[in-house]
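For this depiction, one protein chain was excluded, whereas all remaining protein chains were kept in their positions.
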Amino acid sequence: MDFFVLMLAIPLVSGALLTIVGERDWAPNLNVVASLGTFLAAVGLTGEIVANGPRFAFGEQFFIDSLNVFFVALTAFVGLTTSIFSGPYMKIERDRGRLTKPRLRLYKSMYQLFMFTMLAALTTNNLGILWVAMEAATLTTVLLVSLYRTPASLEAAWKYFILCGVGIAQALFGTVLLYFAAERVLGATGNALLWTHLVDVKSQLEPTIMALSFIFLLVGYGTKVGLAPLHNWLPDAHAEGPTPVSAVLSGLLLNVALYAILRCKVLADGALPEGYAGNLMIGFGLFTLLVAAFFLSRQKDVKRMFAYSSIEHMGLITFAFGMGGPVANFAGLLHMTMHSLTKSAIFFAVGHATQKTETQLMENIRGLIKINPLIGWGLMLGTLAILGMPPFGVFASEFMILTHAMKHYPWATPILLLALGVAFASIFGKVQAMVFGETTARRLPHAPAIMPVFLHLGIVLMLGLYIPPYLTRWFHEASRMLG
Amino acid sequence: MTPSIPLSAQLINLFAAVILLLAFAMLAQRRMHSLVNLFALQGLALCLATLVAAVTTGQVHLYFSAGLTLLLKVVALPWILYRLVRQLNIKGDVEALINIPTTMLVGIGLVMVAFNVALPISELSHTITRGTLGIALAVIMLAFLMMITRQKAISQVVGFLSMENGLFLAATSATYGMPMVVELGIALDVLVGMIILGVFFFQIRDQFDSLDIRHMEKLKDS
Amino acid sequence: MISVSGFLGQAFAILLALVLAPLLSGWVGQCRAWFQSRSAPPLLLPYYMLQKLFNKEVVLAHNASSLFRAAPFVIFGCMVLACAIVPTLSTDLPFAPSADALALVGIFGLARIFIALAGMDIGTAFGSLGGRREMLIGFLAEPALLMVFFTLAMIAQSTSLATIVETLAHREPVIYPSLAFAGVAFTFVSLAENARVPVDNPATHLELTMIHEAMILEYTGRHLALIEWAASLKLYAYSCLGLALFFPWGIAPGDDILALIAAIPLLLFKLAIGGFLLAGIETINAKMRIFRAPEFLGIAFMLAVLGLLVRLLLEVRV
Partner (left out) sequence: MPGLLSLDLLLVAAAAWLALGLIGLFASRNQALVSQVLFPAGALVGLLVGVTGIAALGGDPQTAVLVIGLPDLPFHLRLDNLSAIFAILLGLTSAGISVYSAGYFGKGDVAGLGTLCLEYHVFLASMLMVLLADDAYAFMVAWECMALSSFFLVTTDHKHEEIRDAGFLYLLIAHIGAIGILLCFGVMTGGAGDYSFAAMRTQELAPFWTSAAFLLALAGFGAKAGLVPLHVWLPEAHPAAPSPVSAMMSGVMLKTAIYGLLRVSFDLLHTTVWWWGVVALVVGLVTALFGVLYATVQNDMKRLLAYSSIENIGLIAVAIGLTLIFHAYGMDALAALAMTAVLYHCLAHAGFKSLLFLCTGSVLHATKERNLGKLGGLIHPMPWVAWLALAGIIAGAGLPPLSGFVSEWLLLQGFLFSPGLPHPWLNMVVPVAAALVVLVAALAGFAMVKFYGIIFLGQMRDPALKDAHDAGPWEKVGLVWLALITLLLGVLPSTVILRLDAATRQLLGAGLSDTLNEQGWWMLAPISAERASYEPLIVLVTIAVVLLLARWLVRTLFHGRVRRSSPWDCGYHFEGPRAQDTAEGFSQPIRRIFEPVFRMQRHFPAARDKQPFYSVKVEDHFWYWCYLPIARLANRISAMIVTLQGGRIAVYLMYSFITLLVLLMVARP
């Protein structure tokens, strides 16, 4: 069977299945198995693309090339590890009485559907379907965020829904404008929203319309990426949802939204004067980076803090892609990978930590290393990694971004460094206090799923020191496509 | 202005103007019940505009679009909203954060902005409904304004849906419709979103004893 | 390179230092007594004292450590070495290359550290008090002394004492204004370094005012004898240094035996004058409070720097 079809079908079917069968003892395992299946299919698909080059599916509606297959593989991988992590996590939540059986059912089915929507968004060739999938991803995650049904989680979900809904409505307007522009070239056929067709004619697209369209798309999808000042939903949603959801939101959904912007940027670059789209992204990126960095120092809730850290990194990545060119694109892609892996690892560790200490307030979390050395070290190393300490891979990508910025946008360098420095001071001081020191917390009997944390960190560490040649090739190809 | 505008275009422009007018009306409306009525009316106007476009261009999927709009925006969503208003027992006037005359003034400014932004596009347009894109943008912006100024969760949602109307207007009238798959997808999303929201309202009321969004200002950093 | 006469001269200079140093102390004491209209102690008093102390039993505090016992010997060794490298009679000293002016300051510093540590060793109130005061004087005096040496080193283009003296003594006479400043600064430093009035009083036994005496309060017998001897060696070394640097006439160049022999009486004469003047200074000044000492040495430092600047401004032709 076709890997691609499998990859989309498994989460869809298992999501439906999980809805139907409800919460059983084996349901978490089914969740993991389904994720594993998705992951294997994604790996197969990746192998196929690497071997045979880009391909279409379902007519021309889906298109997989070296750019999105990379995101697909990453998404499926983090999806798998998160599902492994969420097994014990959710069990503990149920034992603590924070979640009931129906909610757990909802969680698992929505999780699979969420995976489906993201994979669909990544692989579709049709910018309209991309929008639909993004909206669907919002809807599923709104349910996931509000899973606890506490006032705070409802408030977070409400804000998430409204802000992202409005944002994505703007993206739709941008898509309409894009269609409007494309129609003039391609005619009112069904092909006018297919990215592969648009790319072919991108230089003929009407610039005035494309400019407007890109603004709407950037603001729209940018809301979802968490670009300041459109980011306000993000910390709330990350902090109040269950931790596995925070992990996938941060690690995957933001990436997917950014991916959508990237696809549109390619078109905008073709139609518009050079640097127009790039400069907008640079502006947004720097502003986001700076704002998020200063937000960090005021945080009290650990998940909220790491949510701001995600915003910060999204700013950095947006900046990188804004600069454009093979090196910066390469660095941006690498940074997305590193951020996904590291941030989800951090959220895994944070999840366990908050369960052990039964609080998300950082001032009440102390001495994690005493409670469970692995969690403590996981959080510590993860934090150091996300702060850009070598030898972790985040440093590699930040190094490339910084050096590229120094070369082409020297004025931006101080801003970048200021933001990174402030972020370092803010985050590290707090995490260190959580990890080190004495603790009063008891050791709980539950065995945490610590493997995903160290698996992620191991990969990040390896990529910091050594990027295998095939991965390099793949990244290069992808970054070349981004122009 | 070209001397002879086809009737269909005149009609579409008329409906577009009606939609804009209704958007203003919604912005000014204080009562929840009337708000939903206005929303349904806006949906109807949208449906008619789509229908005219369908008739003019003879594109089949525009008929579908019109039907979908009718079903969703004129029947389903208002029905859900009425039910919600009744079940949630929402009484009293809609409270605006900014008083209505000011809102109207801002709204007029926004329309000017929208028209200006859409002007270069209108000049490029070869379709018969070149002006509608500007109107659609204006509707979107007015809906945005409404979402900003209203305090009840449900009126925010109405604003959101009104924004969706503006988008539909842009999609169907200005460009004679998006590809079918897309429109179906959009419609599905809107519907599902509405259902989820419906569920949400109950949960919100359970937790906060009110649908006033001012209760939902606990999550903050400052 | 090393001549026999040089070796003989060196050995003679060391012996002379060992012998003359207590005499110089005795002479200064006698002059002081004259100035103060007291009946003078015998000139040879220091020798008698050394003799007596060597014969006496050593009384050690219970908690005196090995360092306490080793320190007098180390200090004595340092002072002997210092005397060996200061050109007293001749500039042809085989030991001269082993330590130049900078190293000489270092050797004095080494002795200082040992005596300060020894003072702290017993753990009495006065010992540590003396130790800290000694270090205080030390860190103030050292830079000034070094500036003096710097000025001279710039004149001679060398930090080697032998070369400096050679240059000053045996070139055609040039008037160096900088030397005046350096000389006054050196005098100040010498007074402080040798625990003389106005910085310290070698004759005091008023506990709270003493510096040098406070440190050696617990020493007895042969240890005390060595320390006293070392102190007089230090005075001798400083005196000879001053004489050699600022009044270098008569110091024998190279291996001129005759000149060497002629240098001896000249040295004695110069030392006698120097000791007399020292006693005079000690008589007409009162001992300062300890916290005036920084000002005193600060002035010395300023003078030395002025000397250096004068040297750079007036005397160097660039």
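A, B and C label the chains in the order they appear, each numbered from 1.
The working rule: contacts are C-beta pairs under 8 Å (C-beta built on N, C-alpha and C of every residue); 3 or more make two chains touch, one makes a residue touch a chain.
Quick caveat: nothing in here was measured; it's all calculated off a predicted structure.
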item: Displayed chains contacting the withheld chain; value: A, B, C
item: Given A:53, A:102, A:429 or A:458, the one touching the chain that is not displayed; value: A:429
item: Contact residue for the chain not shown (choose from C:74, C:168, C:271 or C:303); value: C:74
item: Full-complex contact with the absent chain, from C:5, C:128 or C:209; value: C:128
item: Selected residue (touches chain absent from view) among A:32, A:178 or A:272; value: A:272
item: For chain C, residues in touch with the removed chain; value: 54-55, 57-67, 73-74, 76-78, 80-81, 84, 95, 97-100, 102-103, 105-107, 109-110, 112-113, 116-117, 120-129, 131-133, 135-136, 138-140, 142-144, 146-147, 150, 153-154, 157-160, 163, 207, 217-218, 221-222, 226, 290-291, 294, 301, 304-305, 308-309, 312-313, 316, 318
item: For chain B, the residues touching the chain missing from this view; value: 97, 113, 117, 141, 144-145, 147-151, 156, 213, 216-222
item: Residues belonging to chain A that touch the chain removed from view; value: 158-159, 162-163, 166-167, 170, 207-208, 211-212, 215-216, 218-219, 223, 228-230, 232-233, 235, 272-273, 276, 280, 291, 294-298, 327, 369, 384, 389-391, 395-396, 399-400, 402-404, 406-407, 413, 417, 420-422, 424-425, 428-429, 432-433, 436-438, 464-467, 469, 472, 475-476
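Here, only the chains that are shown with their structure count from here on.
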item: Overall pattern in which the protein chains touch one another (line/ring/star/complete/other); value: other
item: Whole-Å separation of chain centres (CA-atom averages), chain A against chain C; value: 78
item: Between chain B and chain A, distance of the C-alpha-averaged centres to the nearest whole Å; value: 31
item: Contacts with two or more other chains, residues of chain A listed in rising order; value: none
item: For chain B, residues that touch 2 or more chains besides their own; value: none
item: Footprint of chain B on chain A - complex, ascending; value: 61, 126, 128-129, 131-132, 135-136, 139, 142-143, 146, 149-152, 154-159, 161-162, 165-166, 169-170, 172-173, 175-177, 179-180, 183-184, 188, 190, 192-193, 206, 208-209, 212, 235-236, 239-240, 295, 298-299, 304
item: Touching residues (chain side chain B, partner chain A) in the complex; value: 59, 117, 120-121, 124-126, 133, 136-137, 140, 144, 147, 153, 156, 160, 163-164, 166-167, 170-171, 174-182, 185-186, 188-189, 192-193, 196-197, 200, 203-204, 207-208, 213, 216-219, 221
